[in-house]
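A single protein chain has been omitted; all remaining protein chains appear in their positions.
Coming up: chain A.
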Amino acid sequence: MSRRGRAYAPGRPGIGRHLALALLALVTLFPVVLVVSTTLKSAQDVRANPFGLFSSFSLENLDTAWTVGDFDSYLLNSILLSVPSTVIVVVLSTMAGYAFARLPFPGRTVAFYLVVFGLLVPFFAYMVPLYFQMRSMGLLDSLIGVNLVLASTQLSFGTWFMRAFFSDLPTELEQAGRMDGASEWQLFLRVMVPLVTSGMGALAVFTFLQQWNNFLVPLLYMPGGGYRPLTLGLYLFIGGRSVDIGPLAAGTLITILPVVVLYVVLQRQVTQGFLSGAVKG
């Protein structure tokens, strides 16, 4: 693709272009740098010179956020809310995606529209009645309830995403498997699923990020605050109004660090998830 690019802008991209890109990258990264720098300053320095960059070094802000600011339990809760809901999404999407792509069964069309209905209706539209439904089901403030809601917000996309992977597999595979006497269940589990693991991986990473970043679902359905995740903890921390910037920066860093690491290491999978949501037909 770089050859194509060169045709558009002949010769090597000039030093000017690299300079512009570097500058823009710096501007883009600045807020993130600000978080890291503020976290790593001493508490006293933060008070005297709150937004100066890297003017001192200390881990006391991290320590305060962790011990006094409850960010240790917020971190645990974030994991307890993101991991199970991601597993549910990946497993159910793989199952349903396979059935919708390869298996004829009665009611398939209706079931399909029911499951992908969520692609058309944003969570926002039904968040209010869902609150009262959760209340009457006794699921408010429960890990199970909120995990199920989180899973349901991503399941439509997941099913649609996995279905595309299964649709692309050649039919010869099934025929060969059947010749060998495999049952339909074995065919699914032993032949088909291993062929879409890359898709499942991309879906898992993408879904995990969505759940980790989710703010509205725990805000609404964790009113008692039993299992507050990082996003909610951070929000309440700002609302505290005593606004202690040092620990707040540390809390922000704890919230974004897993996201940044996961994204940088697995950027291909993450981008694939976002892109397929937008461009693929």
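Simple rule for what comes next: a residue touches a chain if its C-beta (ideal position, glycine included) is under 8 Å from a C-beta of that chain, and two chains touch if they have at least 3 such contacts; residues count from 1.
Assume contacts and distances are computed from a predicted model.
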{"item": "Protein name, per the UniProt record, of whichever chain is missing from view (\"Fe-S cluster assembly ATPase SufC\", \"CopY family transcriptional regulator\", \"Glutamate synthase (NADPH/NADH) small chain\" or \"Raffinose/stachyose/melibiose transport system permease protein\")", "value": "\"Raffinose/stachyose/melibiose transport system permease protein\""}
{"item": "Per the touch definition above, residue among A:Q44, A:T67 or A:S183 touching the missing chain", "value": "A:S183"}
{"item": "Among A:L62, A:L75 or A:V149, residue touching the chain not depicted", "value": "A:V149"}
{"item": "Contacting the left-out chain in the complete assembly, out of A:I79, A:M127, A:L143 or A:L195", "value": "A:M127"}
{"item": "On chain A, residues whose C-beta touches the chain left out of the figure", "value": "1-10, 13, 17-18, 20-21, 24-25, 28-32, 34-35, 38, 49-51, 88, 92-93, 95-96, 98-109, 111-112, 114-133, 148-149, 151-153, 155-157, 159-160, 163, 167, 171, 175, 178, 183-185, 188, 209-210, 212-216, 220, 230-232, 234-235, 238, 245, 248, 252, 255-256, 259-260, 263-264, 267, 270-281"}
